[in-house]
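One chain of protein is taken out of this complex; the other chains stay put.
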Amino acid sequence: MDRLYFDVAHLFAGGLVLMSFVLLYQDRLSGLINVFTTHAVVLSLSVGWQAYAQHASHLYVTAAIAVIFKALIIPLSLRNMIERMGIHREVEVVGSIGVTMLFGIALVALSLAVVLPATAAADPLAREDIAFALSVVLLGLLMMVTRRNAVSQIIGFMSLENGLILAATGAKGMPLVVEISVAFSVLIAFIVIGIFLFRIRERFDTVDVQELDRVRGQSR
Amino acid sequence: MAVILDLAAQGAQMGIVLMLSPFLVGFTRKVKARLLRRRGPPVLQPYRDLLRLLRKETVLAENASWLFRSAPYLIFATTWVAASLVPTYATGLMFSWCGDLITITALLGAARFFLALAGMDVGTSFGGIGSSRETMFASLAEPAMVMIVFSVALIAGSTQLSEIAASSLAHYQLRVSFGLALIGLAIVAIAENGRIPVDNPATHLELTMVHEAMVLEYSGRHLAMIELAAALKLLLYLSMIACIFVPWGITPAGADPRAFVYGALAYLAKLTVGGFILALFEISTAKMRVFRVPDFLGAALMLGLLGTLLLFVSRSL
Partner (left out) sequence: MPLTIALWSVAALLGVGGLAVAFDRRKDASWIVYGLCFGLCLVLFLTAVIPRGATALATVLPLGLPWVGAHFQLDVLSAFFLAIVNLGGAAASFYALGYGAHEKHPSRVLPFFPAFLAGMNLVVMAGDAFGFLVAWEFMSLSSWALVLAHHEDAENRQAAFIYLIMASFGTLALLMAYGLLAGSAGDYSFAAIRAAERAPWKSGLVLALALLGAGSKAGLAPLHIWLPLAHPAAPSHVSALMSGVMTKVAVYGFVRIVFDLLGAPAFWWGIAPMTLGAFTAVLGILFATIQSDLKKLLAYSTIENIGVIFIALGLALAFKANGMALPAALAFTAALFHAFNHSLFKSVLFFGAGAVQTATGERDIERLGGLIHVMPRTAFVLLGASVAISALPPFNGFVSEWLIFQAILLSPSLPQWSLKLIVPAVGAMLALSAALTAGCFVRAYGTAFLGRARSKAAAAARETDPWSLAAMAALLTLCLLVGVLPSFLIDTISPAARLFVGGRMPAQEEIPWLSIVPIAESRSSYNGLLVCLFIAMSAFLAARIMHALGSRTMRRGPAWDCGYPDSSPATQYTASSFAQPVRRALGNIVFVARDHLDMPAPGDTRPARLGVEVRDRVFEGLYAPISRAVDFCADQLNKVHFLTIQGYLSLVFAALVLLLLLVAIWQ
């Protein structure tokens, strides 16, 4: 049972890393939102498995929050938003997809190289989940850095937060209070960003951040 | 007596892959048609097509060389040997140790080498298009395959497919690298067999041709050999995925010969399920632009690399 527990936990964590890579690979906004939904579903499955195996029922609530907020409400409203803004064009990526993926692999290698030796004293199998969670965080950051569209940057930020939740649940428990506060802060951040996006779009007719740079007076 | 039985089992495997490969092609086509609410051609149509091609006269271009005429046999021979090395209904057959996964990849590479050369032989632009695109796909699909072989071999402890299947059967590993290898192998299989989304096996339009462009000038028995080789390749990849990732039902080495029957039935079942899944996948997605395929195959290479990296770093990943 112990072996099976860790194998399945690894599978879900690895699946989350894989979904982060698929997020990096997407270049259409609707595809991006679909993959983000899958990302959130895999996260909730992982948290659900941790809840079952650790016999910690408050984690079921965390899983439910992940599903309801991140897999249902947020993608639906994002879809709504992009339809209202009329953005149905390709996402532009800084650098080619191949180079971005190579960077992603290097980041995974980096997080493995940092976490595994540093936590040598800890539980030998749990620390691999933490390494995966760090990779998801780094990949989310990479996504935010390589994207020009503000919506995709939001999604990158969300996937980063998914990685944090994975780390927290993998390390055998996190109080529910913290989770609720994290979820609410995410929600507030999302609302604020949404409002700003609308204002930006109203003023400049675009949400492309490089265009905003031009207006600021810095030419490239 | 035991030697004769072993030889018969090995020979039976070579015969089975040969006999079943047109059936697989026909079955996939039929399922695709049914899912699209068409009647579709009969399941045994590929056999009839092969016999028809055999009986036709061969027309060669005026400047076709001896390479053009002998390439179909070489392509067929290398693909058949590679397909015979993959365990289908039993592991540990008599000659299964003389080639491992790397050898199988290289044999398929040799088949592709001769096919690309044959495409360039007559000196038309279509042949060149096919060969050039096939070379580009191969330059990414082969490294992806090698990285996937690494992942699987590091998990199983050997590159021999019989050993890998036996180790999968003995203790099935639910590991991240295993999952990554499965996805990568599926992508490579689609690209190597020229299925949607990489190439459309059903059309003869220049925009969608890769494999068809290379064999444009072939006719009669030469074309029959090449079509049979393509069917064998599809069977090979499905058998490979089945014996590594879905090994249950394979007769282990040294078992009672009567157990071979169960192994054969299990294999037939796996083939039909595999064909069904392939057909389902093909109708759910559209063909991608030729210059998007390197990104697609690059993803498979990255998955293989990630899987190998995880296995280097930790014993349990």
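So that you can tell them apart, the chains are marked A and B in the order they are listed, and the count of residues begins at 1 in each.
Everything that follows uses one rule, which is that a residue touches a chain if its C-beta (ideal position, glycine included) is under 8 Å from a C-beta of that chain, and two chains touch if they have at least 3 such contacts.
None of these values were measured; they are calculated from a predicted model.
Novice: Going by the contact rule already stated, which one of B:Val25, B:Leu154 or B:Ile196 would touch the omitted chain in the full complex?
Specialist: Checking the options B:Val25, B:Leu154 or B:Ile196, the one contacting the hidden chain is B:Leu154.
Novice: Just to verify: which one of B:Ala12, B:Leu35 or B:Ala110 makes contact with the chain not shown?
Specialist: B:Ala110
Novice: If the hidden chain were put back, which of B:Val81, B:Val176, B:Ala231 or B:Ala299 would touch it?
Specialist: Per the contact definition at the top, the residue touching the missing chain is B:Val81.
Novice: So one chain is hidden, and I want to know which residue out of A:Leu72, A:Ala113, A:Ile195 or A:Val209 touches that hidden chain in the complete assembly.
Specialist: Of the listed residues, the one touching the omitted chain is A:Ala113.
Novice: Tell me which stretches of chain A touch the chain missing from the display.
Specialist: Residues of chain A in touch with the missing chain: 96, 109, 113, 117.
Novice: In the complete complex, the non-displayed chain touches which residues of chain B?
Specialist: Residues of chain B in contact with the hidden chain: 54-67, 73-74, 76-78, 80-81, 84, 95, 97-100, 102-103, 106-107, 109-110, 112-113, 116-117, 120-129, 131-133, 135-136, 138-143, 146-147, 150, 153-154, 157-160, 163, 206, 216-217, 220-221, 224-225, 290-291, 294, 301, 304-305, 308-309, 311-313.
Criterion: only the chains that are shown with their structure count from here on.
Novice: At what distance in angstrom does the C-alpha mean of chain B lie from that of chain A?
Specialist: Averaging C-alpha atoms per chain gives centres 36 Å apart.
Novice: Show me the residue ranges of chain B that touch chain A in the complex, using the header's touch definition.
Specialist: 173-176, 179-180, 183, 294-295, 298-299, 302-303, 305-306, 309-310, 313-314, 316-317
Novice: So in the complex, the part of chain A that touches chain B is made up of which residues?
Specialist: Where chain A meets chain B, its residues are 4, 6-8, 10-11, 13-15, 17-18, 21, 25, 97-98, 101-102, 104-105, 108-109, 112-113, 116, 124-125, 128.
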